[in-house]
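With one protein chain removed, the remaining protein chains of the complex are shown where they sit.
Right after this comes subunit A.
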Amino acid sequence: MMSSFSPTQLASLRDMGIYEPFQQLVSWGNVYKSDINDHSPNTASSSVIQVDARVDDHNNIIKVKRRLAQNREAARKSRLRKKAYVQQLEESRLKLSQLEQELEKAKQQGLRVSNSIPSGSITNTRIATFEMEHSHWLEEQSRRVSELRIALQAHISDIELRMLVESCLNHYANLFRMKSDAAKADVFYLISGMWRTCTERFFQWIGGFRPSELLNVVMPYLQPLTDQQVLEVRNLQQSSQQAEDALSQGIEKLQQSLVENIVVDAFSMHYPPQMAAALENLQALEGFVNQADHLRQQTLQQMAKILTTRQSARGLLALGEYLHRLRALSSLWAARPREPT
């Protein structure tokens, strides 16, 4: 996604808080593209005994002029791309603030912006509280991610970095606590992911991110790892995957039981739908959401145990930026230009 951005664009993206830590992932456009017709003196054929110095200089001047022209063109194109990108961001920011205003208005009118409104104002209050707390959580999260970025660049002491890492992990723990309270109030709200952006929902597994997937995202940013660490991380990925599969199987069984309980046997009118049993199935859902969050928390903590302080900080930074970018993508998607229907 970022591969077509030039250095100047990257700099302004960095300022906007979208940071690309791995510059080798970014192609720097035409700037350093090698000239196809480049005849370096080193590859000159052995049949050429003497090179006329003046002709050589003239050729070099042509090459330099051509390269400068290409640079100018690349810079111009990248300025245009930057302009278009900034415009898109501005539009989506506007759209976002409009939506926030509408949401505020709707909340004040006592309505809830969701499809599955459960009856009961207590539930509504709890969910509204969760939404508010979650938006504060997101703000706090981006502050912490910035702190990590600055700290890693500033080369602070290991002790101070450790404190930052711990506070980041605690911040995630707060999220899981909030989710657990929300699940008690309305598990379907939580599991629907309505409180998340559309791209996050696309990757959703039982009301949140899939731990093994996040490990994959974060891995490149932890290098170099010792052999022992590589082994431990692989084991963690495998255990996490196995635990995820187990919970998924449990949910499938839950769905199966639910269907069996409410389906009426067409051949025997004496077998009524087992609504009480079906309700029990639904009650079990909260347990699965809690176990999934518990798995997320355990995976994060185990990573922090396997890694050094600096590696953990880099991992948490990469994770925070990945999630931020995923959310930003949702806004861009919502604001994308579309043909009038």
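One rule holds in what follows: a contact is a pair of C-beta atoms (placed from the backbone, for glycine too) under 8 Å apart; a residue touches a chain by one contact, two chains touch by 3 or more; residues count from 1.
Convention: contacts and distances are computed from a predicted model.
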>> Missing chain, UniProt name, options "Short/branched chain specific acyl-CoA dehydrogenase, mitochondrial", "Electron transfer flavoprotein subunit beta", "Glutaredoxin domain-containing protein" or "Small ribosomal subunit protein mS26": which is it?
In response: "Glutaredoxin domain-containing protein"
>> For the chain not shown, which residue from A:Leu175, A:Leu247, A:Ala318 or A:Ala335 touches it across the whole complex?
In response: A:Leu247
> Among the options A:Thr199, A:Thr299, A:Ser312 or A:Ser331, which residue touches the chain absent from this view?
Replying inline: A:Thr299
>> Can you tell me which of A:Leu236, A:Leu307 or A:Leu323 touches the chain that was removed from the display?
In response: A:Leu236
> So that we can see where the missing chain sits, which residues of subunit A does it touch?
Replying inline: 180, 232, 235-236, 239-240, 242-243, 245-247, 249-251, 253-254, 257, 277, 280-281, 283-284, 287-288, 290-291, 294-295, 298-299, 302, 305
